[in-house]
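Excluded from the complex is one protein chain; the other protein chains are retained at their positions.
== subunit A ==
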Amino acid sequence: MSLRIVVCVKYVPDATGDRHFADDLTVDREDVDGLLSELDEYAVEQALQIAEGRRQGGDDAEVTVLTVGPEDAKDALRKALSMGADKAVHVEDDDLHGTDVIGTSLVLAKAVEKTGYDLVVCGMASTDGTMGVLPALLSERLGVPQVTLLSEVSVEDGKVTGRRDGDAATEQLEAALPAVVSVTDQSGEARYPSFKGIMAAKKKPVQSLDLDDLDIDADEVGLGGSWTKVDDAAERPARTAGTIVKDEGEGAKQLAEFLAGQKFI
């Protein structure tokens, strides 16, 4: 039996660019380059490793990358395909503009179900919304276990196991497939696409789906269907320029004066 892995990847504005909001208070995607969220590269990497492990053991596996996003989100899919994923699914619909996390989880859950899955792999959080809750929502919607925030993951005998490094403890987790996992940036460096991979990606299938294909009504998603509303967004005032001194032997003393003046010591 082939292990069907679906990797959810998000197309995000470059974090090192000048990110800001559009007039409708959604993320402005015009002025900043977009890319595959760096934290989702770790998800692609772990999915590829799990698939490669299966193939080495004589079993089969197939890795599908899935994104919900605008036209340009295809770039994120291409990147994941050039890393080695087998095929891609792009959910794209004008009515999706401004969807909140509850709506996004609905769309992803329907698309995952339509694609067919044994294992869903997500990143730990996106680099724009940074909520870190979508994997848990997918698990709730799909009715399958969540095995999230893993720094180590493996799949064997119809089970997924992994290590979750929490605030208070490190936990070893285990769940039966099908399941939703998310992996952290501690799970292992993601590979760079090879030249061969980039060429091969051009021939890999990218399936486009819209809301109709997923039996979702337009009013369940988008800005209008959102269960949250952003009232205003303001640029944080630049921090007032501080005092900068060059250490010529007195730097520590000067800094101590400052800290004492602020009542820290």
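Convention: a residue touches a chain if its C-beta (ideal position, glycine included) is under 8 Å from a C-beta of that chain, and two chains touch if they have at least 3 such contacts; residues count from 1.
By definition in this document, contacts and distances are computed from a predicted model.
Asks: For the complex's missing chain, which UniProt name, "Molybdopterin-dependent oxidoreductase", "Electron transfer flavoprotein alpha subunit apoprotein", "Lipopolysaccharide export system ATP-binding protein LptB" or "Carbon-monoxide dehydrogenase small subunit"?
Replies: Not shown, but named in UniProt as "Electron transfer flavoprotein alpha subunit apoprotein".
Asks: Looking at the whole complex, which of A:24, A:94, A:174 or A:212 touches the chain that is not displayed?
Replies: Counting the whole complex, the residue in contact with the absent chain is A:174.
Asks: Provide the residue numbers of subunit A that touch the chain removed from this figure.
Replies: Interface residues of subunit A facing the absent chain: 15-16, 19-21, 25, 39, 100-102, 105, 124-125, 127-128, 130-133, 135-137, 139-141, 143-149, 161, 164-176, 179, 184-186, 226-236, 239, 242-247, 251-256, 258-260, 262, 264-265.
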